[in-house]
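Incomplete set of chains, arranged as in the complex.
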Amino acid sequence: MRTFECDYTEGVHPTILKALSETNMVQMSGYGFDPYTVSAAEKIKAVCNAPDATVTFLVGGTQTNMIVLDLLLAPYEGVLSPKTGHINVHEAGAIEFTGHKVLALRENDGVLDADALEAYLTTFYADATHEHMVRPGAVYLTHPTEYGTLYTKAQLSRIRALCDRYDMKLYVDGARLGYALGCPENDLTLSDLADLCDAFSIGGTKLGLLCGEAVVFPKEAPKMLLSQVKRHGGLLAKGRVLGVQFDAVFTDGLYEKIGKEAIRHAKRIQKILLQKGYALAWNSPTNQQFIILSDAEAEKLRAFVGFDLWGRADEGHWIARFTSSWSTTDADVDELENTLPETAALMQS
Amino acid sequence: MRTFECDYTEGVHPTILKALSETNMVQMSGYGFDPYTVSAAEKIKAVCNAPDATVTFLVGGTQTNMIVLDLLLAPYEGVLSPKTGHINVHEAGAIEFTGHKVLALRENDGVLDADALEAYLTTFYADATHEHMVRPGAVYLTHPTEYGTLYTKAQLSRIRALCDRYDMKLYVDGARLGYALGCPENDLTLSDLADLCDAFSIGGTKLGLLCGEAVVFPKEAPKMLLSQVKRHGGLLAKGRVLGVQFDAVFTDGLYEKIGKEAIRHAKRIQKILLQKGYALAWNSPTNQQFIILSDAEAEKLRAFVGFDLWGRADEGHWIARFTSSWSTTDADVDELENTLPETAALMQS
């Protein structure tokens, strides 16, 4: 049976592979000046309803966060992030590598606590010695979050208002953005993100590309963008690799379809997990589903199906993750339904 | 009346000023190759009982923390610090400027919680994805802490043992070290610090020098030390300025005397504060004394005496700081005793 470990275990969506194959021997300029990259940027601007935006393409998620934040922030500024934010935990210090402090704040199932944000800012500016501290220059958040949870438009608008009040940029890391957009619970459109953010990324790697993240700067284009990307080691000679892929995935609503389909599968997976007696760690509306397993259960369950031991819940228990993706099929989920033992039966197996 | 705001409101201890004056027109080599700098280093090695140590002199406290940690850490490593540690809060991001993440841990009145440290390390290395996270390469702590509190030799030894187990360096920031050494409650000698640490600083600025921190590397000398210090902007052309001052303050036990005297004054100040009815924010055995004042009390009290509004206790209350130093006299404390109103009387004044 296929593993449900994560959403980047396969290569590339067949439609995108076809686009790569068909354009393969066409000669094109390098460094993103090819027509496919230009077209992809135009399609993204259209779907974001942001005609004045600047769109660029980078290879990976950590690289994207590192570069975008380094371009948004003044050298001496730090970035506010939920404590569980990818940049604060799982990027091997890439943000600090570029000289910026990550200022970690309280969160709830991965969602930045806007009260904690407001309290931090009020306290910071009330402190007479705040020039000895790191000025918060941006807010970073992920949508969906590392916990698969979502911001509402109201929450993001409140954070935007705080950014305006305290002269900060807002950056949304959308490494799995397609899985939020495909979700009935989600009320944040690409157009909303373009309205509310100074920058956001549209993840490709986890949505069926070989690699690639699109970055949208809806308002102000960073100065010397190509030069800055190259300085960070992020410029591809064959920019077409990203351009052709993003052009294909933003044609005929493919990005949207991929997200919707994966969410349909995720809802079934959640239902199956619950029916079989597994306890959700928390309620994730998106493509990652999290359950609690005892160490012994986790050990047993691995014989039946591939999943991710995502983290420790407490001593004796794991949080396990089941993920749907662009590559999940109905047959995969059917097989899961047939194979997955009920919790009651698991320890007898 | 003199202010008790902080311990760097005056210039330089008269004995040190005399040394500067007397050596003023002697021609000496630059960059720390003068005989006074050499002598100061020897005296410090002797008092630390560390004949193989390397001792160098830097100008300021933040500079010292930035340089020492950047030299101790591999480029990709971070430093564990109590959440309230100076490097985590009050150095404007100088550690991140050099590319290192500060990994903040729970503390108790400024003292790093060794249980939290151990739990962090156990969890970190149990996580299969820890190479995606920042490797903790050193532990940073201050003695005395930002709260005026002290580590015991037992506590520091336990932290050292954890450093050994997890291949980390231990660095003690001693910006106010003399005020710990002069304290009856303190059981950590310079010799103990040389035994337990990979590096520690001996603060001069707050102990009566114009400026200057001595740094002791008891075991391994950093490679290319002069070059690295210069690269960080920390090398003085007239190294003598630091050499002469540290040579003087480590002659005839002056450093020790300064610490002891200031602590004697601090104990009296604490007693006076308590007698007059003020509530300690916590019990600091060293030269900084912290009390709780309501906003109204703080406002009133400023008419009587100079102190520092150190931080907020909660909405409506300040933590106020009274500091003794190398420059405090018996007459200063007598005047405080005579002038300070009792809490009961304060709001009627």
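By letter and in written order, the chains are A and B; residue numbering begins at 1 in each of them.
Heads up, the rule we're going with is that a contact is a pair of C-beta atoms (placed from the backbone, for glycine too) under 8 Å apart; a residue touches a chain by one contact, two chains touch by 3 or more.
Not measured: the values here are computed from a predicted model.
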### Task
Please report the number of identical subunits in the complete assembly described by this file, where 2 are shown.
4
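The working rule: only the chains that are shown with their structure count from here on.
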## Note on the structure
Listed in rising order, the residues of chain A that touch chain B in the complex are 76, 78, 89-93, 96-97, 99-102, 104, 123, 126-129, 131-134, 309, 311-312
